[in-house]
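All protein chains but one are shown at their positions in the complex.
What follows is chain A.
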Amino acid sequence: MAMEILYFAWVRQKVGQGAETLEPPAEVADVAGLMRWLAARSPGHAAAFAQPGQIRAAVNQEFCPPDHPVRPGDEVAFFPPVTGG
């Protein structure tokens, strides 16, 4: 089963799309691993994930640290630190 990957703000602009449905290989086990795998998909992805420390993530709509596991069926979002209010 696939993962729904979402991008927001400048991460979305650099990747060039807001969402994609992907099936990462089994060795992609956590948020950090997913970021490394995504970075190899295109020059836009590489630019978006060039500095992983600037990216925040949410798994199934909850903020998560880089070592949080990801599983098939998850909704995983990547974005810069939030700036609302």
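Structure notes:
One rule holds for everything that comes next: a residue touches a chain if its C-beta (ideal position, glycine included) is under 8 Å from a C-beta of that chain, and two chains touch if they have at least 3 such contacts; residues count from 1.
Just so we're on the same page, contacts and distances are computed from a predicted model.
The protein name that UniProt records for the chain not on display, among "ABC transporter permease", "SUF system NifU family Fe-S cluster assembly protein", "Rod shape-determining protein MreD" or "Molybdopterin synthase catalytic subunit", is "Molybdopterin synthase catalytic subunit". Residues 6, 8-10, 58, 61-63, 77, 79-85 of chain A touch the missing chain (whole complex, contact as defined above).
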